[in-house]
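Input: a single structure, listed below in structure tokens.
Here the complex is missing one protein chain, while the rest keep their positions.
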Amino acid sequence: MRVYLCFLQNAFQTAIAYRANIFFEFVNKIMALFIEVTIWRALYHGVSEVSTSVGAVSLRDMVTYAIISTGLSVFIANANISKINVKINTGQIAIDLIRPINFKTYLFSEMLGQMLYDIFIKLIPLTIISVFLFGIYFPGPLSVLFFGISVVNAVLLNFIITYIIGLLAFWYTQAWQLDYLYQYVIIFLSGAWIPLWFFPDTLRAIIDFLPFHLIYYVPLTIYLHKVSYNTCLLLILKQLIWLLIFVIIEKAVWRRAVQKVVVQGG
Amino acid sequence: MAIIEVKELSKVFKIKKREPGFVGALKGLFSNVYEEKKAVDNISFNIDEGEIVGYIGPNGAGKSTTIKILVGILTPTFGQVEVKGIIPYNNRQENARNIGVVFGQRTQLWWDIPVSETLDLLRHMYKVPLDVYKKNLELFTDILGIDKFIHTPVRQLSLGQRMRADICAALLHNPPIVYLDEPTIGLDVVVKENIRTFIKEINRQRKTTVLLTTHDVSDIEKLCSRVMVIDKGQIMYDGSLELLKREYEEDGKMTVVLDNPVEKTEELEKMGIEDLNIDGNRIAFKYNQKKILPIDIINYLMTEYKIIDFKIEEPEIEDVIRNIYLKRKRMAG
Partner (left out) sequence: MNTLNLYLRIVLVRLQARMEYKFNFFSDLLVTVVTSLVTYGGIWVMFKNFDTINGWTYYEVVLLYTLNFIVAGIAGFVFYAPMMNLEEMIQTGSFDSILVRPINPFMNLISTSFTHTHLAHVVTGTIVFFYTLNKLDIAWTFAKAVFLIFIIIGGVLIQASMLIITGSLGFWIIKSTAVVDLSVNPRSGIRRFLTFPISIFEKWVQLILTFILPYAFINYYPSCYLLNKSIVLFHPALKYGTPIVGILFFLFAYFLVWKNGLKNYKSTGS
């Protein structure tokens, strides 16, 4: 347990060590948020609200959506895919496998360390600035609770999905493409950028079928209370089911991956 | 007139102070304190055409910094440098045509293309005439055996092959001056021999001037007539290798395991062995290289015993340098 705490600390310290990095990452997020909000404002010019399947969506809704989405993106995103890819390419993976630590937990600890850093350095200032600049909608306490749960699930889901994709690097040498693809796909299919309410029906059906919308859309929709409390519970349940599915997939993939390293030498 | 002239050269670096630990890291976010490091401190030397000069010193002594300035990729803080009449850091491209460089720690070849492609590109870059190019390739094949891996991509080469390829690349355009920065590091004995033979041959044929930095004493012994010792940015010694050995000699150490315990020690002591340490069948001792060679000791031992195993530790550069210090201190104090 100690060991993993060390990894966490290390990741945190390493993140702090790069001064310029902090500044630019933060500016990046603020800039992105600013652009999103401006775009929605421009789109809504002359329009008071848009009617969708979940009811009327106002500008205020979309601004809040953009802010919370950006906030979530600060710490939901992780570097699993590229990390694993690098480890495999450099052969570092062999050393990692020799060590008496669980590879997954090790990456998880590092992710937590990075997340802590992101929350302190980026999320908190971001929240403060957003509340001042844009004005935000605060939901009721029950919504906050459900929101919190769904966010934790989202973080776990994203971790395990990126972990599995990262493991694919054992077989597919161009794993950077997978990283790239995932980053983009996530933005579109997860509802991080545009809420699913705006999507035409057929596309919406496909997206609902895939698990990605559980990472951004579900927490966001819970926050904005666009669905009933019952539906919130159902959505959280959906997250947990998919989480379970991915854990099972991960175990199978990991076994095969280790086999490959042992047999072929990576 | 010397081909390389270095006058009162100094290079000072400003390094940001970094404190360890978590608090230190946070402090580092806000502070801006620098400390000065004198990598090269007022050194001067001249090298004539055709010399093979060894440039030795402990890590961080200033060897690489000096080489970088000579190559023209680093500008000095004080002093003057002229290489074949050109100031390297002012006329980088012109100077570059006259030199070949091998950095032992990393390759100058392009990573994912075959060696032959790199050499072909270099041929065009340095405008090497085709007949010269072909002749050089023959030479590279003869002594370094480059034909065996010339079509292999660089990333697939072993360290020994890569080093040989780097040396060929550096010498392809017949530069009058060659800088070799640890060219034999990590290589096995056979490859090292090949490389040394090659350098000697090039020097003989073309009067190529060679400046060689190394930690390997054998490199120095086999190639260099002249040695410059640098430590903490200052030149401690600049002269012939012979003189260096005689003045600052450190004893070699040897350990031998025999089939029977040693009884008679007078012979050994007469031969000039010191610090004799007997542990059953195993004996360990120091020997003075001026008085006796390891081979003589072995020969003697073989007449009395059977040798099961033996180990020779040659004096390290660091030991020689330490001796220089001690002597200097003694002379000063």
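When the chains are written out, they are named A and B in that same order, and each has its own residue count from 1.
Everything below uses one rule, namely that a residue touches a chain if its C-beta (ideal position, glycine included) is under 8 Å from a C-beta of that chain, and two chains touch if they have at least 3 such contacts.
Note that the structure is predicted; figures quoted are calculated from it, not measured.
When the missing chain is restored to the complex, the residue among B:53, B:83, B:101 or B:191 that touches it is B:101.
Of the listed positions A:28, A:102 or A:259, the one in contact with the omitted chain in the full complex is A:28. Interface residues of chain A facing the missing partner chain: 18, 20-21, 24-25, 28, 31-32, 35, 38-39, 41-45, 47, 50, 52, 174, 177, 180-181, 183-185, 187-188, 193-194, 198-200, 203.
Considering the complete assembly, chain B touches the hidden chain via residues 13-14, 65, 68, 71-75, 89, 92-94, 96-97, 99, 101, 103, 106-108, 110, 112-113, 117, 121, 124-126, 153.
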